[in-house]
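I'd like to ask you about the structure that follows.
All protein chains of the complex are present and in place, except for one that has been dropped.
Note that the chains are named A and B in the order they appear, and that numbering of residues resets to 1 at the start of each chain.
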Amino acid sequence: MTSTTARVPVAKTYKIYIDGKFPRTESGRYFALKDSSDSIIANVCLGSRKDFRNAVVAARKAFAGWSSASAYLRGQILYRIAEMLEGRHEQFVSELVTQGVGRRAAKKEVEATIDRLIYYAGWSDKYQQVFSAVNPVSSSHFNFSVLEATGVVSIIAPDDSGLLGLVSNIAPAIVGGNTCVVLASEKLPLSAVSFAEVLHVSDVPAGVVNILTGHREELTGQFASHMDVNAIIVTDNDVVKDVQISAAENIKRVIARADTKWGSDSAQHPYLIQDTQEVKTTWHPIGS
Amino acid sequence: MENQNKLAFNDGWQYAPAPESTDHIRIDKQYELFIDGDFSAPDEGRYFETINPATEEPLSSVALATSSDVDRAVKAARKAYKGPWSRMKAAERGKYIFRIARILQERAREFATIESLDGGKPIRESRDIDIPLAAAHFFYYAGWADKLEYAFPGRTPKSLGVAGQIIPWNFPLLMASWKIAPALACGNTVVIKPAETTPLTMMKLAEVIRDAGLPDGVVNIVTGAGETGAAIVDHPGVDKIAFTGSTNVGRIIQRAIAGTGKKYTLELGGKAANIIFADAALDQAVEGIVNGIFFNQGHVCCAGSRLFVQESVADEVVQRLKERMETLIVGNPLDKNTDIGAINSASQLETIESYLKIGQEEGAEMYQSSCSVPDRGYWCRPTIFTGVSQSNRIVQEEIFGPVLAIQTFRTLEEGITKANNTPFGLSGGVWTDKGSKIFKMTQQIRAGVIWANTFNKFDPTSPFGGYKESGVGREGGLHGLGAYLRLEA
Partner (left out) sequence: MSLIAVPDSSRMPDLSQVPHVDEVGVKERVARFQTRSIKKESKIEALHMVLSMIDLTTLEGQDTPGKVRQLCQKAIHLHDSMPGLPHVAAVCVYPTMVGVARKALGDHDIGVASVATAFPSGMSSRQVKLDETRLAVAEGASEIDMVISRGAFLQGEYGFVFDEIAAVKEACGDAHLKVILETGELGTLDGVRRASVLAMHAGADFIKTSTGKIQPAATLPVTLVMLQAIRDHFFATGQMIGMKPAGGISTAKLAIHYLVALRETLGNAWMTPEWFRFGASSLANDVLMQLQKQATGIYQSADYFSKD
């Protein structure tokens, strides 16, 4: 007896990524991502403030270890992420296409993302050399200024760039030793979840990157107000003012990157690393 | 004053031989020159042997490059420079260099084993230090390829052209990475000559470069001895010379390129002062002494070969040092327990032994550890000389072996004066628990690398190079880039 039905594919469940695990949103809510002909592509987790709270706890826990890892190790891990993404090239291209991006543009985006990871991997053991200083103070002291990671960084990823915009903000933050909680694009959320899978196989310690999907209108306020977040990166001009007001409560550093063309080479540079770094200056006497 | 209470290290539980396996490595019977992306026979058809200094057995036959071969290599390098290499986007160039790093990591054990066979250093050193550091240098400089404008504020960096590079036998693969990685990252192409006693890991590196798909002619390898090196130095098609080796040869090179406009960097000899204050963490300082002069058989340009111990703790330090020397295992480089391997060559052993003789003739007191050494091969036991001062030849001249000259000092100022009382200026060591003293010493010692409470530490991000007759220029770190670039306003 022969069968004429085609093979039934097994669809992926899109969850969120917190503390190195893939839970569903604790709220149990979802939103349906639809394509241009209004058919459902996937049900996507509608992340809640509690998910965000849990993610910040995870990010804070991971910070001590990640920020004290050697620059060499962080660089090696970023290379690994690039390697793992390169290996999944086709998957990411077709996922962008499913979300409505043209095939040529999708291919360009995936390749630019891989190269951007390589770019920042190469900065891991160099930005300190470019931005630090030994200061010739007038007293008999050895005085040096170094950069240090600011801590837990919350990121509202660009809504228009599902993969490249996302990674262009994550990479400079984590290569500098920060940990982060990221709100994926609402329009193009799937690549972020799949990118979490890539992070997961790349020796990135649990909690260093946490990725949520959900409604920006609901969650941006949380990302901006949480007292244990040290800096927030915003990529949408409309919310900058409100974010700055909320962020002021704990003098959170607000980094506005709304007008960047993420596809351009000028969208990658070491000042994006410096944005989430503090400067620490130490004095020590020179004498016998 | 010798202490009556002695520890016994030589009986009882011993470590059985734990040899590294050589089944998984491949050394060809003969190696050709690597020019323009492929292996080719030398024009004059001559070869030389490379031997295993631990057994005196021949390992392989290696091509001898003469000036016509060097000429071919430079032409290939020039062609690659004008062609694919300079036209390529910097980020893509960087990715080629990453590939070299990756493949080295994948083939690490093979490289480490061959390095120990060819040069005599213990497998533990080549496995744990040489090969990982070499890969790390390629990783580090790969990342600079597309970021050079950030290293030179107010200037536009441009590549130079063809770099001619000559490296020594004490850290063969590591020295190759120190030279090749920054040269390529800055957009240059390379003609490089390994030392004649240690060509093999360079020939394996040629395989890696080929497997990494680098365009033909970007890296060219010409094997040979002094004459081959001279041919590189003299070739008008070479824009920049990088040399690591003895001060004597450095002098010859500097004279040879005078007036040619060639850029050059020289990493030459040293006779570093390792200075221990009474308030140092003494056990760790003793470990630092051992690390500074005995590991890698003392074949280290920045070796801490002049020890200065503050007089109030001198006896104690020397006793602890002698005890520690008794636990050092000298022997088969492929044994994983070996601490100190074979002297690199018969001629180097002759040099060391002549200094041992000179030291004794000068009236110094010689002490050697009591370990056994194998019958065949070139060996020198860890040796210390006491009863010496700055006027001894063994204190002034570089011996390049596991031989330490020990003096005492009384004050910080005396320590600084004696440390600087040398034509060399490569490195120095300071051991004290007091931070302000560290900074005062590092401020006043005239040397390019100063280790405080540590010794012989290397990292691709950390610049290395000498003052005075120890050379000119820096390798490693951001400061290592400038040598391979023209900085346009």
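We adopt the following convention: a residue touches a chain if its C-beta (ideal position, glycine included) is under 8 Å from a C-beta of that chain, and two chains touch if they have at least 3 such contacts.
This structure is a prediction, so every number in the text was calculated from the model and none was measured.
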item: Omitted chain's touching partners, listed by label; value: B
item: Residue among B:S86, B:Q254 or B:T454 touching the omitted chain; value: B:T454
item: From B:Q30, B:T156, B:T327 or B:S347, residue that would touch the chain that is not displayed; value: B:T327
item: Omitted-chain contact residue, chosen from B:F9, B:Y367 or B:F458; value: B:F9
item: Residues from subunit B at the interface with the omitted partner, ascending; value: 3-5, 7-18, 124, 128, 279-285, 287-288, 319, 327, 336-337, 433, 453-454
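What we mean here is this: only the chains that are shown with their structure count from here on.
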item: Subunit B to subunit A touching residues, read off their complex; value: 91, 94-95, 98, 136, 139-140, 142-147, 150-151, 412, 435-437, 439-440, 443, 460-461, 477-478
item: Of subunit A, residues touching subunit B in the complex; value: 71-72, 75-76, 79, 115, 118-119, 121-126, 129-130, 142, 270, 284-288
